[in-house]
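Shown here: the complex without one of its protein chains, the others still in place.
In order of appearance the chains are A and B, and numbering begins at 1 in each one.
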Amino acid sequence: MAPIITLTTDFGETDGYVAAIKGVILGICPTARLVDVTHSVAPGDIRSGAYILRTITPYFPPGTVHMAVVDPGVGSARKAIAIRTEAQILVGPDNGLFSFVLENSPPLNVHSIENQRYIRSNISATFHGRDIFAPAAAHLASGIQIDAMGPPCPFSHPDWSSVTMEQGCIRGEIIHTDRFGNIITNIEGRHLKVLFQDDAIAIEVGGQTVPGLSATYSEAPPGTLLALIGSSGHLEIAINGGHAASFLGVHHGHMISVLRAKI
Amino acid sequence: MAPIITLTTDFGETDGYVAAIKGVILGICPTARLVDVTHSVAPGDIRSGAYILRTITPYFPPGTVHMAVVDPGVGSARKAIAIRTEAQILVGPDNGLFSFVLENSPPLNVHSIENQRYIRSNISATFHGRDIFAPAAAHLASGIQIDAMGPPCPFSHPDWSSVTMEQGCIRGEIIHTDRFGNIITNIEGRHLKVLFQDDAIAIEVGGQTVPGLSATYSEAPPGTLLALIGSSGHLEIAINGGHAASFLGVHHGHMISVLRAKI
Partner (left out) sequence: MAPIITLTTDFGETDGYVAAIKGVILGICPTARLVDVTHSVAPGDIRSGAYILRTITPYFPPGTVHMAVVDPGVGSARKAIAIRTEAQILVGPDNGLFSFVLENSPPLNVHSIENQRYIRSNISATFHGRDIFAPAAAHLASGIQIDAMGPPCPFSHPDWSSVTMEQGCIRGEIIHTDRFGNIITNIEGRHLKVLFQDDAIAIEVGGQTVPGLSATYSEAPPGTLLALIGSSGHLEIAINGGHAASFLGVHHGHMISVLRAKI
C-alpha cells in the first residue's frame, strides 16, 4: 500500500516552499501519497495549527505520517521530533503543535530527529521543513522505524490556557477562525455535557449573548448569531450566511463563556 | 487503472475540511488519484460552482468521479445524489450544482445516497462532505455501482434565469469572475452564432459598451475593455492587463446584453 504523508504548514501557497518539501519527499519515498491539509495556518499560530491537525487525524488510515511545520522558532534550540501513536506517526517541531492530537491519541514513542542518515546534509538555518522534517517523514513513510531517527526524548507541553469549569460557568478561548468566519473555541461538547447535561445554556462572546445550541448553520434566521457543536466536536459561533468573526470583531485568544440560561 | 476523484467545494484552503474528506476517501479507496478543482468557490455560490464544473469535466478521462460540495442547505431536506452520465460520475447535494454539466452530458441514472453501507455511521449535521459525499464517492470510484447507493430519484433544476434571445438582442448574466478579474457570462458562443452569424456586435455591461469580439486578451490595447469567447466557450469581458470586474464594479447576477453593432 502506498504510504500517505499529510502536510500542514504556515508556508502559504504563493512560494516554492511546499513544493521543495514534496520534491525531497518524493526523492526518498517515490510512492508516497501526499495530502495537503493546509499551508495557510496564520503565520506562527501554533495553536490554530494544532486545532486543524486534531480535526483531520481521526479520518486518515492507520500508518499515515502527519508532517506539520508551524515553527516560529526555526533555527532556535527547539527540537525536531517524531512521535508514534497507536495508529499514526507525527513529525514536526517540538512546540506544542501536536498537543491536541495527543490528547486523544497518547504518544507511544517520542524521538528526537538527529540521525544524519535521515536528514539532509546541508541544513538551512531557516528551512527545517525541507531539510529535516521532509526527509525524516519520507524515511518513516518508507518503513524506517521511529527509533532510528534519534534518541528518545520528552516533548513540550505548551502553556495555553485550558478550559475552566466552575460555579456553573465554562470559560474558554477562541482558537481558530474558519473560512466561513465561524469561530472555533477550545470548549468541546463533552465540557458542556459535564456541567450542564441537557440544561438550556447561553454563550457570551464579544459582548453578545447567543441563546442555546443549534443543530445546523441554517437553523437560525439568516444574519443572526448561533452556536453549535461543530463537526470537530468543538463549540463554534457562527452567523447563518454571515461572517461571525468579522461581525463580533474577535480574534484568536478572545474569551468565551458558557452559562446556564436564565429563565 | 487508478480511479480519479475530483473535488470542487467552497470549503476554502485554511482549515482541515478538505483533508478530512481526503482521509475518508483514501481509507476506502487507497488507490484513488485526488485532483482538487477548487475549494474557493464563493461560499454558497452554487451557480459559480456549477460553471467551474462545466469547464473541467470535458477534460477528464472516462470513469472520473466528480465530487462537489457547495451546499448552503447542509442539514436541511435537500437530498444527497449520485449521477451517472455516459462517461463520468457526479456526487454532491441536489441543488443544481451539476446543472451546467448535465446540459452537455445528460444524466443516465440519478440515485439518492442513502445506503448506510456507503456512508459514515455518524453523520455530522454540518459536514456531509466528510460523512456522506466522500465515502459515497470513494465507493463509487472503487467500482460499487451507482444503484447500490439508494433508490433512483429525480434531481432539482435550479431556477436561475436563462439566456434570452429576442428582437436582435441577447440578454444574459454574469455567473463567475475569474482570478484575473475576467467576467464570465452565461452567454455562449453558440448563442451569438444563432442570432448574429458573422455580423458585427456590441456588448453592453456595467454602463459600458464593448465593440466586437477579440481573439486574445492581448489583442486590445493595455487597459481597455475587450470581449471574447473564452476557453470554456462562454462570453467573457476582460481588460488587457487589468481587472474588468473591479473596473466595472459588477457582480454575479449583473445583466449583460449583446446587440448588433450600429454602423
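Brief remarks follow.
FYI, a contact is a pair of C-beta atoms (placed from the backbone, for glycine too) under 8 Å apart; a residue touches a chain by one contact, two chains touch by 3 or more.
Owing to the predicted nature of the structure, the values given are computational and were not obtained by experimental measurement.
In the complete assembly, the contact with the undisplayed chain comes from B:Tyr217, out of B:Trp160, B:Phe196 or B:Tyr217. Among the residues B:Ala20, B:Ile52, B:Ile132 or B:Ile256, only B:Ile52 touches the chain that is left out of the figure.
Along chain B, the points of touch with the absent chain fall at residues 1-2, 4, 6, 13, 33, 35-41, 52-53, 55-56, 59-61, 64, 176, 178-180, 215-219, 228, 230-232, 241. Listed by residue number, the positions of chain A touching the unshown chain are 10-17, 19-24, 26-27, 30-31, 34, 43-44, 72-76, 124-127, 130.
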